[in-house]
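With one protein chain withheld, the remaining protein chains of the complex are depicted in position.
Chain lettering (A and B) follows the sequence in which the chains are written, and residue indices restart at 1 in each chain.
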Amino acid sequence: MTTPPAPNGAVLLRVRDLKTYFVTEQGKGTARAVDDVSFDLYAGETLGIVGESGCGKTVTSLSILRLIPEPPGHILPGSLIEFDGNNLLALPLPQLRAVRGNQIAMIFQEPMTSLNPVFTVGDQIAEAAIIHQHLSRGAARARAIEMLRLVGIPDPDERVDHYPHQLSGGMRQRVMIAMALVCHPKVLIADEPTTALDVTIQAQILELLDRLQRELGMAVLLITHDLGVVAGHADRVVVMYAGRVVETAPTDALFARPMHPYTEGLLAAVPRIDAPRSRLHAIPGQVPAATAWPTGCRFHPRCPYAWEKCAAQEPPLLETGVAGHTARCWLVTEPERRQAKR
Amino acid sequence: MTLGTWLALALAVVLAAECVRALRQRGLRQERWRRFFRHRTTSWGLGILVFLALVAVAAPLIAPFDPNRQLDIVYLKNHPPSWTFLLGTDVLSRDVWSRAVYGARVSLGIGALGALMAVSLGTLVGAIAGYYQRWVDAVLMRGVDVGLALPRIFILLMAVALWDGLPFAALVIAIGLTSWFGTSRLVRAEVMSLREQDFVVAARALGAQTGRIIFRHVLPNAAAPIIVSAALGVGNVLLLEASLSFLGIGIKPPDPTWGNMIADNAPSIYTAPWSTVVPGLAISLVVMSLNAVADGVQDALDPREREPA
Partner (left out) sequence: MTVATWLLRRLVASVAIIVAVITFVFILVHLAPGKPCLGQDEIVDPAVCARVSTQLGLDRPIAEQYRRYLVALAHGDFGYSYSLRRPVRDALIETIPFTLQLAGAALLLDFLLGLSLGIYQARRANRLPDIILGNLTLFVYSLPTFWLALLLLLLFGEKLAWFPVGGPSDPIFCPVVDSFYCIADRLWHLSLPATTLGLVGAAGTARFQRAAMLAVASQDYIRTARAKGVPERRVVLRHQLRNALLSSITRFGLALPFLLTGAVLIETIFAWPGMGRLAFEAILTRDYLLVTATALIASTLVVTGSLVADLLVGVADPRLRVRAAREPDIVTA
């Protein structure tokens, strides 16, 4: 569906060694939600971040704009998020706010609760324009109507004065997108934008995002747990598990030949309409608690191939030989072990 | 104060502290209790309430003097606090400490009983209105509207002033009968939302009787507003009783309540402040502790209300 891009575009966003920890009450220990995550986002591409709940993908996205509530969470020093020549994590607040909504924008999962119920959608869209582009109220309102039209909302001149509760779920999400894009950001972070929507609306919203990305030339960080979404709309994929990146690959390569057993498991778990009906394959075990990640490779307790080395030593991200495809698994260096399933 | 009364007092303090500590230990295992004890004020509030309850119950053991006995109207009037008279004497040379201790009985007693009545009545009416809905709800809620519009203190003033020498029980009932309206609204709202939940539908499908459903299934889940109402209610009733006694139409002297102690000694507040400060502080302390405990209960039972950590 999408051609794997040669990363010839510039790196827009560079995340290195990101660690975001949370202090839990009653001294149950520190929850290491994001534990050393690194990836790059290139101009013009859609990078999908995929994983189960609890793997740290949402926390990663929130960390980029420093939207993590400070107690109990904190981003450890040593983490780097480079954008436009600046380390976002070290930027003073006023400058960070100039980036938020302006150069890097974010949309969230639940459009109903993410929109302020007492302001009209027009006001909320216009607010970003007023703050960042210093438009007058009249000009900002005109922009808001323009944006509503851009995201495909019918009768935008009327809708601009409506309140969030008067709109359907799909329309609210479109409003969120309009709000995020009004300043033409270079990067859009979309945290599970379609999870709370009906399937048919999901498709519409994702198509909308694709179209807007092409028209506005921005990079999109698409966070989701749904492999189908990733397959259809991401150029490259980052798979996360237990607070770490376990595999990075161009989408086609990932689906054609997943290297990490976790990715294998995720793909195998998707029921297929064209295959003979058999028992649904599930990855055995559960995601461990963020306060107590397993030693060695974090996936080894649930891995069908694991051997002693996996429990003892955590693998780094290893090159697999395919361009842009890395995996955090010892199987990359010892592929013969793949035959022996436990 | 004699040795015996000192010992009794110390015992009450220790018992209260131990009680709270024991509850904390036992509670640490459960998430709700942990949330309840999260703030220190809640533990203190609970401890103070237990202590005062113990003092009230063991009043004869803790109070060194007969609360109504005028010790020496000539020489011991308005005596400042000393080792004999722990909190001084009042305008009629009665020991303030003893009166405060016995006053605790009356004030806390009325508070607890009045609130118990109000909350029970309110829960009953609210649950019925919320569960049955339609015309039952309409009729009951109109009644509650009228009840809320009644100026409560007027009604109580009238009830108490018009019948001279109202007995303790009648006062409690009167307060209870006029204080349940707010609770019924809260309970009704809660029951109405719980009613639609799956576990209620399941119970009905199993053929459970309505009464059983309400009491065993719905109400336990509505515990949060009920308990909070109760805790705050005791405080309100206490303040109400104090106000009435202050106006001279609640519990009549010489029987001590914290309210009429303030009234009796108000004229000498300038020269002998302790006799008014003590009962006032006592009331404040109890209401404060009740509010602290109510906060804790709200924190523990209603996660929606929780602040972000």
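Throughout what follows, a residue touches a chain if its C-beta (ideal position, glycine included) is under 8 Å from a C-beta of that chain, and two chains touch if they have at least 3 such contacts.
Source: prediction; values computed, not measured.
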Among A:Leu65, A:Ala249, A:Cys303 or A:Val332, residue touching the chain not depicted: A:Leu65
Contacting the left-out chain in the complete assembly, out of B:Gly88, B:Gly103 or B:Gly235: B:Gly235
Which residue of A:Leu91, A:Ile131 or A:Ala311 touches the chain not shown here: A:Ile131
Subunit A residues touching the omitted chain (full complex): 65, 67, 93-94, 97-102, 105-106, 108, 110, 113-119, 127-128, 131-132, 163, 165-166, 176, 179-180
Positions on subunit B contacted by the hidden chain, ascending: 41, 115, 118-119, 122, 142, 145-146, 148-155, 157-159, 161-164, 179-183, 185-186, 189, 229-230, 232-233, 235-237, 239, 242-243, 246-247, 259, 262, 266, 269-270, 273, 276-277, 280, 283-288, 291-292, 305, 307-308
